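Just one protein chain is left out here, and the rest sit where they should.
This part shows chain A:
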Amino acid sequence: MQPEANQFTFLLFSGAFLAVLMGTFVVAMVVLHRQRQIQNRERIEKLKTEYEKTLLNIENEIQQDTLSHVGRELHDNIGQLLSLAKLYLNSSKPEKQAEGKEYLNQIIQEVRGLSKTLNLDWVESVRLEEFIGQQLEKIKSTGHCETKLETIESFGSFPKDQKLVLIRVIQECLNNTLKHANPNLIEIKLIEEQGARKIQIIDDGKGFDTKQESKGSGMFNLKKRMETIGGKFSLSSEVGKGTFIELELPN
């Protein structure tokens, strides 16, 4: 009977042990969950702060660009127009004065246009494909290189914050291309692949060795900015074969 009694005790203790084990497991799970919850909250807070910081930086950069643009416009365009208007209005000939008034109307239009660029409301009204088209037109008009835009009809819209980041990333990519690649053609494609919207920026410029470590933080910033809005940034390039940039947009 002794071995049987031992077996019985073993079974009893095994059952009790399992129950205690399960109890400990559940309590440990609750405690661990609390800890993970706190860590997760901190992580989200950090991400939020980073997101807001990125947005603020981008807004600042765009405003700086806008102010430079306004400065140039005031000096090169409106200043010239005002001088002409002054000249014509001072003339004694009525047709010259009429021309001077026309210049004044033109100046009013130009100032109105400039004032609209001073805040970031235009970001909300402009569509991404429209903005890209305008940027490519500007590049083409400078005579630096040829440009080409390929887009699908239903590329969709984005919230203002995401659009701001995208605008800045695209601007930065185009600036880099003009600054370093010396291309003959810059092509931008807005496509949709397996439900994901993508922007491809392709140039036939000098290209570069991607294995070589970059001196600046430009690429890192672009990647980080895309990740902040839930997108992805990828780049491939070879010396003499141009550069291919792909921005995968958030859904």
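Going forward, a residue touches a chain if its C-beta (ideal position, glycine included) is under 8 Å from a C-beta of that chain, and two chains touch if they have at least 3 such contacts; residues count from 1.
Please note the rule applied: contacts and distances are computed from a predicted model.
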Field: Name of the absent chain as recorded in UniProt (options "Sarcosine oxidase, gamma subunit", "Bacteriorhodopsin-like protein", "ABC transport, permease" or "RNA polymerase subunit sigma-24")
entry: "Bacteriorhodopsin-like protein"
Message: Using the touch definition from the top, which of A:M22, A:L56 or A:V239 touches the missing chain?
response: A:M22
Task: Please pick, from A:L32, A:L56 or A:I152, the residue that touches the omitted chain in the full complex.
output: A:L32
- prompt: Given the contact definition stated above, which residue among A:I44, A:L67, A:A98 or A:V239 touches the chain not shown here?
  reply: A:I44
- prompt: Considering the entire assembly, which residues of chain A contact the chain that has been omitted?
  reply: 4, 7-8, 11, 14-15, 18-19, 21-23, 25-26, 29-30, 32-33, 36-37, 40, 44, 47-48, 51, 229-230, 250
